[in-house]
Every structure is written in C-alpha cells, then in structure tokens.
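Shown below is the structure under consideration.
We show some of the complex, not the whole, and keep each chain where it was.
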C-alpha cells in the first residue's frame, strides 16, 4: 500500500475530490496546511504599505491505496489540481505497511478497498 | 425644539448606523472563508461612500424641494440652508441636521442590503460604481416618492412607516436584477457546497441588526412618545415571532437551526418595518410569523428550482418580507394606534390597493433601472472578477488580505 500526500491549492480541492471520486477513490483525509515552494509567498496589505508572507494556505490530501491504484490517482490529481502557475503544489508517495479499519478491525488492502 | 425628541432621534441614528457593520457580519458569516473580508468590505466601503454622497447631494435629491412629485431639486446641495433649527417640513421638534443624520443611515443600509446578492464574485470597483449610481438614480428618487414632501406615492396615501417599500422592497428587487445580470458563482450550477464560514458572526450580525432596528422603527416616529413606544414593541414582537416561526419550520423539516432563527428574526424585522407605527401590538405576531413562512418557502424555491444565484437571498428576505409588510400595513393599520392611518381592519380596503400600487411602482422602477445600470457597467468596466480571482477568493484577489493571519 501507498500513501499519497498531495499538497494543492485550497480552491482546487473540490475539483480533485470529484476527479478522484470518478475513479472510485472516496476515502481521503484533508488538512489545512501552509506551504512554501517556488511560489515565493505573497504580499499582503498592512494598514499602510504591505508585508510579505512566506507561507501560503494550501490543502494536504492524504489517500492510502493499493499499489496498483496509485498511478491512476497520481495522474488524476496532477490534472485536476493544475493551473499552470507557480504554487500548484507537490505530490509525495510514501510506503504504508498496514492499514486497519477501526470499526471492523479489517486490515491490509482489504480494508481500503472502495467497497 | 424638544430635547427629548432630539435625544431619541440622535440615539436612533447611532443605532441605525450600527446596522451597516452589523450587516457586514451577518453576510460575512454566510460566505466561504476566502470571501469573508470582501463581503465585510462591501458594507464598510458603502458606509463610507454613501455617508459623503448623502450630505453632498443625496439629501436634497430625496428630501429637497419637490420637482413634480418625482425627486427633490438641488436647493439643499451640500446641506446649504440645512441647519441646527428644525425644518419647517420634516420632524418639526428636532434639529434639521438630526433628521438629515437619521435619514443618512437609512440610505446607507439600503445600499448595503443588496450586496448580499452579489458576494463572492463581483469586482470591487464595479460594486462601488453600481452603488454610487444606484444610490443616486434609484434610492434617492424612491425615498422622495414615499417620504419626500410632495412625493407622488406620499400624495397617493402610501403608508410606509420606516421603509418597507423604500428600503426593503427596493433593495430586494434590485438585488435580483443585479444578480441576474452578474450571473452565478463558479460551481453554483454544479451544486458545489458553499458552507457558511462562521455562524457566530451571523448571529452577532443579526443581534446587532435587531438592536439597531429599534432605532430604525421606533426612531421613525421622530418623537419620543407613545408612537415610538408602539413601534418599539411591535418591532420586538415581530422579530421574535418570525425568529421562532423560522426555527419551527426548520425543525419540522429537520432541525431547529441557529442560522434559521437568526434569518427569521431579520425577516420579522423587515416585515414589521412599514407597519411598526400603524398597527397594534398583537398584529405584530401574525406579521412576523407569516413573513417568516413566506420568506422560508421562497428561499427553498429559489435554491432548488430557480437556478438564480441570488446568493444570500436578499430578495426572499427583504423583497418578499418588505412586500408582505407593506401589504400587512394596509391590512392591520388602525386609527386606534395612529390617527393618520387606517387599513382593512378599520374597514378601509382601499389602503390595501394603495399599498399594492406602491409596491408595484417601486418594484418596476427599481428592477428596470438596476438592470439597465448593471448591463451598462457590464458592457463597460465589467462586473465580475476573473475566474482565477474568483477561485482564489476575493479577499486576496480584490483586497490583498487574509482574514486570519499567522501560522
């Protein structure tokens, strides 16, 4: 199993969620994060003048899925989260050793299967 | 000049002024977080702009010497000749400037009301331009018709104690016109969820609106006496009856929600506005309760079936609430409360017709002019932010700000 951690623009979340949904990927966990990357932060207005903020609001999506579903999910996220401007985000893939569903105590790939 | 009346009118003016920032929070809490500041800013910027325009030329257009019943002339431009002595025409027991200040607060909030229809997508510059034009070409004339000395709806015998037509019908129908031209928010057609970002702010706004509305309605008596007391308590009763009714409607369908109770209370305040100084206290209960039922189902219908993104339902709340209130004034007005007005319960069914005429005239004029203004601005400066700006949110894209800073 793998965990996909995608850090994307907050305003793209609905898009990505829907795109993954049409692949049958429903389970996911979302976190508000702040990020810095090539997009160097933005200038915000102070009372008079402005100040720079390094960290911009992003959203992190975490999805644990079977190895074979991974590539499709990555491709889908890449497409649905993209605007082409700096700050579109990064996706990381992390190995997962086990997964357990609390309610049923199922574990392994079984428990993350869509149905 | 009467110091008690003056004390009350100044107090009432301060109360009504507070309603515009209150509206900023009421609306601000209902949009998505990325548009919170932008929504607040609409009301705040209008508060600043209209305050200045009012003393420059708004007051004279609305209340200045009459031109054919349609509008005031410019004799009192820049408040020339308007001073600390009472006006011979309006509110004869208080300084003329107190009346100017009181009326200023009405103009401000009316302009701010319709912003609820266009949140989350309108360009800030276009909003200000529309606001200035609408204030000049829609608000001032209609205020003159109904409240100005010589105004044609006043001559006709229209009863509008504190602004059912001038404020609420007017803002409600204009909101609809503007929303139609502007078009829906991105994602609206696809049923994207748009969660209210902060319900406590909605309650805070509603509470301050309720508080300020005592100035709005009881202040419209223009004296501190029995009439003001009547308006005060009808106002409270209607707000309460409507808030409670809305809560029950929500409960019948699923749950009694805070958002619903707050919305209902505002609708009750709207509905009683034209009636407050004409109807007996008991009548405030049906006025509020029926107002809630009408607006509730209007809102359900708008969201489900109409396809129009009149985002925060200004039409359902203010347009319909104001219409019902204006009709109810024709029904429940009685000389037992106010010697100058009698309605259906006094056997005067003509008053209902007059009220309908006033509503129709206001709706027609306001809708057409708002629609034309919106079209004109759309063709010239453009009304909407770019897609990308809309998706990032108006706080950042229009104002360069973030509501809650810091990691």
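Labels A and B are assigned to the chains in the order they are written; within every chain, residues are numbered from 1.
Note that contacts are C-beta pairs under 8 Å (C-beta built on N, C-alpha and C of every residue); 3 or more make two chains touch, one makes a residue touch a chain.
This structure is a prediction, so every number in the text was calculated from the model and none was measured.
Counted over the whole structure file, the protein chains come in the copy numbers A x3, B x3.
FYI, only the chains that are shown with their structure count from here on.
Taken together, the chain A residues at the contact with chain B in this complex read 9-12, 14, 34, 42-45, 50, 53, 55, 57, 83.
Here chain B touches chain A in the complex through residues 34, 187, 192-193, 388, 391-393, 396, 399-402, 405, 407, going by the rule given at the top.
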